[in-house]
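For chain A:
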Amino acid sequence: MSLQAVTANRLGDGLVIYLTATGWSEQVADAATADTRDAAQALLDRALAQPGHAVGAELIEVEQGADGLRPVRYRELIRSLGPTVRADLGYQAA
Partner candidate 1 sequence: MYVYDQLDRQLVNDRVEEFRDQVRRRISGELTEEQFRPLRLMNGLYLQLHAYMLRVAVPYGQLSAVQMRRLGRIARVYDKGYGHFTTRQNIQYNWPKLSEAPDILAELAEVEMHAIQTSGNCIRNTTSDPFAGAAADEIDDPRVWSEIIRQWSTLHPEFSFLPRKFKIAVTGAPNDRAAIKVHDIGIVIVRNAAGEIGFEMWAGGGQGRTPMIARLIRDFVAPKDLLSYLEAMMRVYNRFGRRDNKYKARIKILVHEIGAERYRDEVEAEWQDLRHGAMELPQAEIARIRAAFAPPAFATLPAVSEKHQAKLFEDRAYARWVKSNVRAHKVDGYAIAVISLKPVGGIPGDATAEQMEAVADFAERWSFSEVRVTHEQNLVLPHVRLDDLYDLWLALGAVELDTPNVGTVGDIIACPGLDYCSLANARSIPVSQRISERFADLDRLHDIGELTLNISGCINACGHHHVGNIGILGVDKKGEEFYQITLGGRADENAAIGKIVGPAFSTDQVTDAIETIVETYIQHREPGERFVETYERLGLAPFKEALYGAA
Partner candidate 2 sequence: MALLKNGRLLEDRWVDADSLDGALRPGGVLVPLELWKAERLTLRGKSAVGVVLPNTADPAELAGDYERLAAVALQFPAFADGRAFSQARVIREKHGFKGEIRARGPLIPDQYLYLLRCGFDAVELPEGTDIEVWLRNARRYTTFYQPAADDRVVAWRRRHATPEAAAS
């Protein structure tokens, strides 16, 4: 199966987060990945066990890009960066 990672929104402020090996990060490049069904489910289960921190956890397809891990689906790319029409907003602004 394709490379998977887990994303969610942070409960308190709603910002996009990615499950890492040790916790969560705002950067998709830090995401923990899985390439088997069981490993992916294990990641998702870890996220779902934290409803006080993460909302709407789900698996997304990722791939290794030139600058590191990146989402495959365009929607997820936008989530990882920010609105394409406001370069001054979202994570891309940092």
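We adopt the following convention: a contact is a pair of C-beta atoms (placed from the backbone, for glycine too) under 8 Å apart; a residue touches a chain by one contact, two chains touch by 3 or more; residues count from 1.
Candidate selection criterion: all candidates are chains of the complex that A comes from, given by their letters.
This is a predicted model, so every value here is computed, not measured.
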item	value
For chain A, as assembled in this complex, the candidate in touch from 1 or 2	1
Touching residues on chain A, where the partner in the complex is candidate 1	9, 11-16, 51-52, 55-56, 73-75, 78-79, 82-86, 89-90
